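Can you read through this structure? Questions will come right after.
Excerpt of the complex: some chains, original placement.
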Amino acid sequence: MAADQTTIFRPAPSRVRQALRFLWPLFGLVVVWQVLVMALDVNPRVFPDVPTVLSAGWKTIIDGTLLTHVGASLLRVSVGTVLAIVTAVPLGIAMGVSRGISTFLTPPLRFFSVLAGIAWIPIATLWFGYGFGAITFVIFNAVFFVVTYNTLLGVSTIPMPLRHAAASLGAGHWQMLTQVLLPGALPNIVTGIRTGMGFAWRGLIAAEMIATNTGLGYMLFLARDFYRTEVIVFAMIVIGIIWLLLDRLLLAPLERATVERWGMVQRS
Amino acid sequence: MKSLVLEHLAKTYFDPYRGTQVEAIKDLSLTVEEGDFVAVVGPSGCGKTTVLNMIAGFVPKTGGRILVDDREVSGPGPDRGVVFQSFALFPWKTVRENVAFGPKMRGVGKVERARIADEYLEMAGLSHAADRYPNELSGGMQQRVGVVRALANNPDVLLMDEPFASVDAQTRMTLQEELTRIWEERRPTVVFITHDVGEAVFLANKVVVLARGNLLAEVDISLPRPRVWDSLVHDNDFKDLSNQVLQLVRSA
Amino acid sequence: MRPLQTLWGYYIRMTIKWPGLAALIPFIPLIALWSFVVWLELFPRVFLPGPGDVLIKAWELLYKGILLDYLGDSVVRLSVGAAAGMALAIPLGIFIGLNSRAHEVSWPILLFFQAIGDIAWLPILLIWFGFGLTTMTFVIVYTVLFPVVLNTVLGIRSVNPELRRAAQSLGASRPRILFEVTLPGALPNIITGLRNGLGYGWRALIAAEIIVGTSGIGFLMFDARRAGSVEEIVVGMIVLGILWYIVDSWILAPIERATGQRWGLVSS
Amino acid sequence: NAQDDDLIPLNAGMVSGIDQLGLPIALEQGFFEKHGLDVHIANPYATGVDSLNALQSGEVDTVQVGVPMIGAVVRGMDLVALGNYSGNAAQLGSDTTMALAAAEGSGIDGDDLSTLKGKRVAASFGTINHLYVLALIEAGGLEVSDVNLVNTPPPDMTVALLADGIDAFVGWDPWPIMAQTDVPGAYEVVRGGNYISYVGFNVAMRDWVEENGETIEKYLAALSEADQWMRANPEDAAQVATRWIPGLDIEVAKEAMGYNIQQADRRLSANNYAALHAAVDTLHRLGFIDDTFDVNEHINSTHIVKVMEEQPELFSDLPAIPEEAMITDGYHFEP
């Protein structure tokens, strides 16, 4: 006979344990990296080992340059991303709600969604100015389309009866938006933002090629020009960590408190 | 409250993928007086929900007219409260928030609408579950939330689609009596879909029998009010009327 | 307001009558605006060429045979990359979506790498894989991966668990449940993931062709740019936009209509 | 003269730029075949760094690269410079192909470079124009921190100037020339001026160099002949430029070629050792690289010297290298 199938409830793990559980795969990755570099005896110009990267990173931390770069990049990413989210979510909802708007906007949306940020740079510079304007545009362009498409999907998967129920309980347009469409589309919006912000960081790196003397992308390009692979890898790690933190501190709690709790998606 | 007039109402569903069509409602005329209570019965798939959805303004009609207080229906509105066959609770709101949704839309203050909600939850025997989310409720509990959510909004016209189908016999009787009480107090115009013939006769002033998208019969129920189950179960008029309606549904 | 409304109503009716027009009309105001700005001479022509200049340049490139050649190269790279990306991302997304242990282990790693742009990887990839199809494919796969995985995971986690139960108690084995229940249920999300992923994969290709390229639309755009011509950039953008438009509206959108919308999972 | 099948195959890489044109010209004019080589030119790379990556990955045998070589050598890439694709063996100081262009009303004055103070100036960091702007700043009696330098890829410089994102930029041709035609009011502040010595070498990996001495000599001879042809026929060379650099306007190409041929000198002399040394030194001083290296280890002048000795006619139209800069076998540069 099978062992007792009874499941005993386990209390939610503590914050520390949760963090550890989240971090150990990353530690594993670092170990694999170091072992691979040592085992294959990789040239540091091709791929540096862990201590080299750490000491290169340490140097930038001490002399304060890292902080400047991170600060500059964070500012650019936040402005671009926030602009994109506040335009994309309403647009996605409008398209999900109105057939007319969606027929009108689908073709341009489709057309522009593949146009890379770097292709826009010469034109964006003309329109929005060199430097901050163009950079913001490139980041915006990276985030906007994913969030729009995911919001659109989110809105159109809300079961019709829910929208009907709200309408017949007297919800006006605004209330429909805040009480039904936004929460209903939330799982998809979160995934859209999660994907979009990932692309925002990528867009940033492309954008910081131009008109800058600060930022992680700048740091990365400069390192590339002088073959400082360990600085490149360090910058990549910093970008990854910042993004992880943002996701852990902003998106994941939002997800847990809302869509998972409401039973709209299964818990992970 | 408001009167309700259906004139040569028709609804055909199109399937754009297959190019076929389903005539759900063929030609339906019906007048419901202000403050009247009409029950609609009929075989599964005869078009009851479709009619209700058109009155509520959810699905566009393909013919005829629907007048609520002499004004043609153009979309959903809080004057017509709806209880859905599929409950349609907001998963992202607790039970209390679901019930308080209508008052909130009307701009009722936080404390007051919690009070309203709790009052109705009490009535539905759901006080203990007020803080749960819908996915933590049993089927019957969800249905009751759907019912009181519509009642709490105090609409002029109440459109109810098999509101007690998933509720046990005992709770059902309580709810039926509560509904009668509320109706007598406020006199909303009610359209009540049910499969339970006894329920239809117990509640309504008039029972409408639908069959394959058409009106088959209207039966006036002139039983005295207030009606209570304890006395009615043994009432011969009640039995006769029930039997009459049952025969009609069977013949449909 | 009134005439606008009538015009809008007219537009809606027209698009229902001739759906083909719906794809063209939204571009008319865009092109008009473009021409107008050029006509105003707000910016020197060399920086913002007009539609006419671009058309002439496109014809010239077409005539020389370069455009089609390069387009062919890009399409091959993209197809290889997209196919590899989908082949990797969809199964991975399914695996992570179904298996909570896999989710726990891979999620931090996924998010970490998500933000690190392909451009950051390029210098390292070039040393590893050289200037060939492998690098291109890697970059595209890398870009396609994240949106598709994230969306697939969401899609799978939001399939109503009751449906899976129904299938189980009707005797469906795990693989059968996957194909008969989980995948169809997650399909709307998977398609949106593909739409985002492939769209951005296209962008990554452009970025890669600038550096790695020896041909291709991205190369065409930036080769000329290095000598100061913007026209090729605009030609490239238009070609890419049209191409993606075709892919989306002839492949993705029909799948969407025949599945999610038809099943009533997604309102049309 | 040589039979087709006797030709020695060689893969060469370049970056698309006017100063690199000697290579394609040698191909188009048949100089490679004439010298017994079958050269294949890979499609031009975006930057010098990319061309070095190609070299590292084995895609090409030799490339033409300038300052990016320094970073690579410091990081352990064993590169050897074999000749100049652009530079000047006859004198110290050669930068005619570069200029400082400024926007109208920027107030930057070519006669008084201290006017650069507080201005936003674009340069491509890690390239020769970076070194050039650093020298200009020094010449103006300023510190690097007095000027707001921003990193910008060359193609974006003109549009940046137009959009008022920068006050001025330094760049190689054709950008300063184009700025004057495309950006209303833009003007050339300084052109060349021998502030620095150009660094632009034919570069290969040491292993390859050690095994292919003869091929290298043929290669350098063919390129030298191409340079000579270019110096003699600048108009025709400009035509070639428009073919190899799509989008390049012929008028711009002609003007740029006029400057370019003043630096089309394949020879090596002590001046070129000094140029590389100075570049390494500057970058190290400013902290862009952690380490320096001995330029003697990374310049191999044997092959070009041999060509110069055996085929002097290829260089007959060039100014003679001054005695003190002449290099002989066993030459060792002392800073």
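By written order: A, B, C and D. Residues from 1 in each chain.
Throughout what follows, a residue touches a chain if its C-beta (ideal position, glycine included) is under 8 Å from a C-beta of that chain, and two chains touch if they have at least 3 such contacts.
Every value quoted in this text rests on a predicted model; they were computed, and no experiment measured them.
Across the entire structure, the chain copy numbers work out to A x1, B x2, C x1, D x1.
Rule of thumb we're sticking to: only the chains that are shown with their structure count from here on.
Between chain B and chain C the centroid-to-centroid distance comes to 47 Å (mean Cα coordinates, whole Å). Measuring from the averaged C-alpha position of chain A to that of chain C gives a distance of 17 Å. In chain D, the residues that touch at least two other chains are 49, 155, 159, 162.
Among the residues of chain B, none is found touching two or more other chains. Against chain D, in their complex, chain C makes its touches with residues 43-44, 46-47, 123, 126-127, 129-131, 210-211, 213-215, 219, 222-229, 231-232. Against chain C, in their complex, chain A makes its touches with residues 21-23, 25-26, 29, 45-47, 96, 99-100, 103-108, 110-119, 122-123, 126, 145-146, 149-150, 153, 156-158, 160, 187-188, 191, 194-195, 197-199, 201-206, 220, 224, 229, 232, 235-236, 239-244, 247, 264-266, 268. Residue ranges of chain D in contact with chain A, taken from their complex: 49, 68, 70-72, 74-77, 122, 125-127, 148-153, 155-156, 159-160, 162-166, 283, 288-289.
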